[in-house]
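Just one protein chain is left out here, and the rest sit where they should.
Which chain is which? They are A and B, in the order written, and residues in each are numbered from 1.
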Amino acid sequence: MTAVATRPPLAEIRSVSARAFARSFRRHWLGMTAAAFLLLLLVACVAAPLIAPYTPEAEDLTIPLAGPSLHHLLGTDQLGEDVLSRLLYGGVISLEGIGEALGVAIVLGVPLGLLSAYRGRALDAVLGRVADLGLAIPAIVILLMVFALPVGGETAAMVALGFIYAPSLYRIVRGAALPLREAAYVTNARMSGVSTPLVLWRHVLPGVAGPLAVNLSLTAGVTLTVQTGLNYLGLGVSPPAPSWGGMISDAQSVLNQQPWLLVPTGLTVALTILSFVLLGDAVRDSLAEAWSLETSSVRPARAIARVPGPRTVQTAEPDALLSLRGVSISDRSGRPLTTDVSFDVQAGEAVGIVGESGCGKTLTTLAVQGLLPPGTRLAAGQCWFGGEQRSSGHGKRTPGIGYVAQDPAVSLDPCFTVGFTIAEVVRAQGHLPRSAVRAQVLELMASVRIAAPAEVARLYPHQLSGGLAQRAQIAMALASEPRLLVADEPTTALDVTIQAEILDLLRALRAERNMALLLITHDWGVVADTCDRAVVMYAGQVVEQGTVSQLVSAPLHPYTRALLQANPQRGVPGSKLLAIPGTVPAPGSWAPGCRFAPRCSLATDDCRAGDVTLTALAEGRATRCIHYSDLIAEVSR
Amino acid sequence: MVRLLLRRLALSVVLIVLVPSITFFLEAITPGNVASLLLGTNATQQEVQQLSARLGLSLPLYDQYWHWLTQLFTGNLGTSYLNGQQVSAMIGQRLPVTLSILVGSLILASVLGVGLGVLSATRGRAIARIVDVGSVIGIAAPSFWIAIALVLIFAVKLRLLPAIGYVAINASPEQWLRSLILPWIALGLGLMTFIAKQTRDQMLSVLNRDFIRTLRANGVSERSVIFRHALRNAGIPVVTMIGLSFVGALSGAVFVEQVFVLPGLGSALVLAATTHDLPVLEGVSVVFTIMVVVVSLVTDLLYAALDPRIRSVR
Partner (left out) sequence: MTTEAAPPREPAVSEMLLRLDDISIDYRSSRFRPPHRAVDGVSLAIGSGETLAVVGESGSGKTSIAKAVLGLVPVTSGQIWFGGQEISRWRQRQRQALAGELQIVYQDPFRALSPTRTVGQSLAEPLLTARTLGKAEVRERVGAMLEQVGLSASASIKHPGEMSGGERQRVVIGRALMRSPRLVLCDEPVSSLDVSIQAQILNLLGDLQQQLSLSYLFISHNIAVVRYFAGRVLVLYSGRVMEAGPAELVCHTPTHPYTRTLIDAVPDFDPVIQSERRRLRRTIPASAQASVGAPAGCVFAARCPYVIDICREIRPALKPVWDGGPLSACHRAGELALHQESPPA
């Protein structure tokens, strides 16, 4: 769904199309400004002979150390030379140096990195060791060595710097290319007979270009620092030739008389490095954005339609454990993600929320727990748990609710043993003295049928099998003695035989503890096995609810019916499945009226005219279809 | 795990020998004689030959190298071309200075950096903004420029702290501290902002992960979530990055010693470079390399201590 504005590590950035990247980058004004500044600088320095007001070595001893004036926009140094001119000419040296260093690094690092990722073990092992060594060498030592020897000189030092960068560039390229080697589209190309160089050029290099560009930008900044520093030390460029580092050194020597001199060069250097860094950051952020947009399974909408959706009456069911009325969740820009969600869960009851990806089922349960992710908010509706009204869906967690997530491998802290994590939840309840915590942890683990609790408690999540890890997660959720257990696709990541065990476990736990269960799933079989009632969601809305038997034997919404009919369990071998044409509409592109209408065989103009409300037909039975009577007729036929 | 460490140790030994050897390698591939460099362009052929013989530079290069190598393992790092002093003695004198600068600024930068990073990841927008801006300034301005600016403000204008010079800790702890404050800031500022930014990025990334949501959903206190779980997971890559940044810190230390005229290994290195004093250059590079190796080993151990997945990998 909506992501927090974080910076993903470089290693997670994959390839994106140039078009998507450009679209993303254009929105980063900081990055665009930085790029513009660098371009301007490049042009100005290259054109120095044309635009500089003076030659860099034109002394005028009548006005040494003058401040800014009309004739000398940035003042003069101790020999009366014009600062601005020297800045421009000095810039050429700096930019040349950056070019040389980066050039050498690219020529060495990129091909070797690609080959290392592709040409197998031996080369990779050798190059890897060499790179490890290279990265550990203190750069400053090498650079100063270069100057100490007859080879010394600005260019030699920059070339040496290039060699010093090459290992880290090699690592970046190799790191980006290695996962691509196993990517399905690369193996496919290789199998089709595309030659290795062509595979590398067409399929791998674009994937590597992103992290490479980010790294190069940051490296350029570092190079400038190093190069300026060397010149500051008097190495590389000898006076009276201008260089930014040399100018800073000059400024330092006259610090008492004319502190201003420190400013123009220092500021220019700082701004240039800043621009490189900002550019690198902007490229990385744009890549990440473009990548996440491309991998979301639902296409993002262009226009943001502020359709609030219909409302239902806001009265809570008095005895229900959990009540939602008209819950609508939207993102920061006001785009609705769910609209008008209402249902109840009685104490001890098991309710399933069924739907496909993007229907809003996860968000709804997060709102129930008070754990809406940043970037989303409860735009309308109320939520009652245990008789108390919950306010915003945010911030404070609702006590009395336990939570089990989908993939136990990523839902347990990898740095702590399972026993420790469960113990923490037990401690957080605050009821038990410290000495009793361990016993409680083992008891909880036994209650989820873990065979050797003491041994398992000492293990880390990555040492557990899928089924065992999921049991541990359930144990953690039970530690707070919840009245309601929210399970978000708890068995989707598991093998089907393990799934059966976990579902049996959930059923047993419900019976033992009289615990209600809110189960999110896309699998009707799981619903039938575990739940008493179900709520069907589509495109952010509840479209039908009832007992599972009612839904399965007499669905009153075309979507429910179509979903059941499309299931391969009911497929007749040799005949086609009754597939639903079309695709799920993305949030923001919901047209007014019934959101399923474009794909519905019963749709009429009435359906598209206005918002359809959820019609309550009986206790706990409702449908959001105006043609439900047709469906009743069909069933009874 | 043990295999990893052993491999690292082996590489380290190779490294310590390799880095100073690069001087010999560079000498081998370049024309010209060091002796003539030392004497300048006005020297006569005869003077150059005499100096070469005296310094042992007329021997074939691999003989010189072999001699140096064997001497290295006995702890003898040669004598300076410039003043004839024993290189090892000089290193002994100057090492405490450089260590004071490096260790002090690393500790300050790490503690403050991580603290700021966590604050900006968990508190409001304002601090995040400050950290962002600060990190950008810290990265953008070269350490020596910051150093000069600091000297200008605190030493020249405000006369609060000394501009140059170093006082040993046994002579006067208070003066020692005062002579190091500005250097620590100059070197540490860039490091601190780098660490703060990395910590913040990693914290935000970790706080977005599923296991944090599960912990919160099941009632674990926010304090524990942030300081025990998020920080530890975020700390793993941050520790690695701090380790990698040490090489840059060495660079910065060299410049800082120049600006503040501190008699450490950095300024010795610069002097050796400008005066072509090869033995000093080689000797200091051995010490620097040892420092990098030690830091990498410590980083590896910390990493293994924090991340149990590494420990179970053979």
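Keep in mind that, in the parts below, contacts are C-beta pairs under 8 Å (C-beta built on N, C-alpha and C of every residue); 3 or more make two chains touch, one makes a residue touch a chain.
Not measured: the values here are computed from a predicted model.
For the omitted chain, the shown partners it touches in the full complex are A. Across A:Val527, A:Val542 or A:Ala597, the residue that sits in touch with the chain not pictured is A:Val527.
Taking the complete complex into account, A:Ala500 is the one of A:Ala500, A:Ala554 or A:Leu617 that touches the chain left out.
Considering A:Leu577, A:Ala591 or A:Ala633, the position touching the chain not shown turns out to be A:Leu577 (whole complex).
The residue touching the chain not shown here, chosen from A:Leu40, A:Ala566 or A:Ala609, is A:Ala566.
Residue in contact with the omitted chain (choice from A:Thr155, A:Gln257, A:Ser333 or A:Ser465): A:Ser465.
Touching the omitted chain from chain A are residues 14-20, 183-194, 202-203, 206-207, 290, 293-295, 297-299, 356-357, 451, 465-467, 495-501, 503-504, 522-529, 548-549, 552-553, 562-564, 566-574, 576-581, 583-584.
Keep this in mind: only the chains that are shown with their structure count from here on.
With centres taken as mean Cα positions, chain B sits 33 Å from chain A.
Within the complex, the chain B residues that touch chain A are 11-12, 14-15, 18-19, 22-23, 26-27, 29-34, 37, 136-137, 139-145, 148-149, 151-152, 156, 201-202, 204-205, 208-211, 213-221, 224, 228-229, 232-233, 236-237, 244, 247-248, 250-251, 254-255, 258-259, 269-270, 272-274, 276-278, 281, 284-285, 288-289, 291-293, 296, 306-309, 312. Chain contact summary for the complex, chain A toward chain B: residues 3-4, 6-9, 129, 132-133, 135-142, 144-151, 221-222, 225-226, 228-229, 232-235, 248, 251-252, 255-256, 259, 262, 266, 269-271, 273-274, 277-278, 369, 371, 397, 399, 401-405, 407, 410-417, 421, 424-425, 428-429, 460, 462-463, 473, 476-477, 479-480, 486.
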